[in-house]
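Dropping a structure here in structure tokens format, bear with me for questions.
In this view, the complex is presented without one of its protein chains, the others remaining in place.
Should a chain be cited, it is by its letter among A and B, assigned in written order, with residues numbered from 1 in that chain.
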Amino acid sequence: MNSQSAITPPPAPSYRRHGNLLVLSGQVGVDESWCPVTDTFHAEARAAFGNVRRVLAEAGAEPHQILKVTAYQSDLEHFAAYNEVWTEEFPDLRPARTTIGAQLFPPFRVELDVVAWLDNPGATT
Amino acid sequence: MNSQSAITPPPAPSYRRHGNLLVLSGQVGVDESWCPVTDTFHAEARAAFGNVRRVLAEAGAEPHQILKVTAYQSDLEHFAAYNEVWTEEFPDLRPARTTIGAQLFPPFRVELDVVAWLDNPGATT
Partner (left out) sequence: MNSQSAITPPPAPSYRRHGNLLVLSGQVGVDESWCPVTDTFHAEARAAFGNVRRVLAEAGAEPHQILKVTAYQSDLEHFAAYNEVWTEEFPDLRPARTTIGAQLFPPFRVELDVVAWLDNPGATT
């Protein structure tokens, strides 16, 4: 059970696209009600990647179409745990990536920036 | 009146483009003489977004063609003020975005990274 209060969603869409390029807003570990899922780092990272997959699906892309993941982490001590979740998420073709330490909004310890490609140069949104 | 001394412009162009992709150098709150505009966070953020709009115009793009804004802030305590300026800048179609805390060059408190699309795949510059 998740007992944390919901955060306010940022005043921005979860993605924008043009041509074959898809860029996502930074994704954190929240559930579908925007309540933080931060009991463990593993749970938080899985929730953040789950939100990445959900936004990709909305935009018409799949995880193998992710070109790059930039992970901002509040403390690099979670790096080994992050790699465990990373290899779960990408068992085969993996994105390029960068991982750096930065200040995040509490209670979050990881935020994911994603750039992906789209199959069809559909409508710009 | 702005009483701060001019900073040295970085040894980089304000943008590069290829095909329909436009990427900007990080934009901060300086006036046309590269003097910091940092009396208040609101003024600084408005100046930084003003520089984004100016560079976009030079490159032949408009604000609705911004796909992503990554905002680096020296302290996330300015987040509410940032959101006020954000909604002024983007009353309608908004970019995807990520906002994180990072170390910036004093006296700046916010720096904006922008990716946008261009109408015409013009000359690569």
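Going forward, a contact is a pair of C-beta atoms (placed from the backbone, for glycine too) under 8 Å apart; a residue touches a chain by one contact, two chains touch by 3 or more.
Since this is a predicted model, take the numbers as computed values, not measurements.
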Omitted-chain contact residue, chosen from A:T40, A:T87 or A:T125: A:T87
Residues of chain B in contact with the chain not shown: 10-19, 21, 23-26, 72, 102-105, 111, 113, 124
Those residues of chain A which, in the complete complex, touch the missing chain: 20-21, 65, 67-68, 70, 75-76, 79, 83, 86-87, 94-102, 115, 117
